[in-house]
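Right, one structure below, let's go through it.
Every protein chain but one is kept in place in this view of the complex.
== subunit A ==
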Amino acid sequence: MTKQNHYPFEASLRRLEELVEQMENGELSLEASLKTFEEGIKLTRECQLALKQAEQKVSLLVEKNGEQPFETD
């Protein structure tokens, strides 16, 4: 996965909160508002989708053999 996906949710949610605050506090121009809004909605969709599609990934880490899949029930 790409670097951006290392903290996908946390960073996205933080950014989203930042955007909402900007919209609510700042006297943004129409153009800036639209840009902020667009980015916010995009982030929301991405997060919601990622949450919906997330599947638990479990592996067994053994020093000598590295990563092995771990059977879960």
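By our rule, contacts are C-beta pairs under 8 Å (C-beta built on N, C-alpha and C of every residue); 3 or more make two chains touch, one makes a residue touch a chain; residues count from 1.
Just so it is clear, contacts and distances are computed from a predicted model.
One chain of this complex is left out of the view, and of "Siroheme decarboxylase NirG subunit", "Phosphoribosylformylglycinamidine synthase subunit PurS", "ABC transporter permease" or "Exodeoxyribonuclease 7 large subunit", the protein name its UniProt record gives is "Exodeoxyribonuclease 7 large subunit". Looking at subunit A, the residues touching the absent chain are 6-10, 13, 16-17, 19-20, 23-24, 28, 30, 33-34, 36-37, 40-41, 44, 47-48, 50-51, 54-63, 67, 70, 72-73.
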